[in-house]
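Excluded from the complex is one protein chain; the other protein chains are retained at their positions.
Moving on to chain A:
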Amino acid sequence: MEIIQIVGLGIIATILTLVIKEQKPLFAFLLTVFTGVIIFLFLIGKISSIIQLLEKLAEQSNIDMVFLKTILKIIGIAYIAEFGSQIVRDAGHESIASKIELAGKILILYMAIPIITVIIETIIKLLPT
């Protein structure tokens, strides 16, 4: 029953944060970050098993492993950027949060550059010159 553990942890952390926020806003922020990290650590085991399943699927179907790796990297980038930007937004710094999000978007598009070039080349070759 890990979901109960995680929900309980979340609720307690929220209450503590609300209590501390009046006295020390800095500690409240740190508490939020730690709570997020701990919940993520709880999930790491499950995530690894999901990724293993995906890898097995890809191997069986002879999919290019580059595809899978890129997709996983994109998911990771999306998650990490999301996590950071939300925490920063909670701390009240909207501009920094949006910069983190921008960095995440650009890195995701950067991952897609090889595929985009291959597709564009193919389409150009297909068209009669």
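Here, a residue touches a chain if its C-beta (ideal position, glycine included) is under 8 Å from a C-beta of that chain, and two chains touch if they have at least 3 such contacts; residues count from 1.
Going forward, contacts and distances are computed from a predicted model.
The listed options are "Stage III sporulation protein AF", "Electron transfer flavoprotein subunit alpha/FixB family protein", "Sigma-70 family RNA polymerase sigma factor" or "ABC transporter permease", and the UniProt record of the chain not shown names that protein "Stage III sporulation protein AF". Where chain A meets the chain that is not shown, the touching residues are 50, 54, 57-58, 61-63, 67-68, 70-71, 74-75, 78-79, 81-82, 101, 104-105, 108-109, 111-112, 115-116, 118-119, 122, 125-126.
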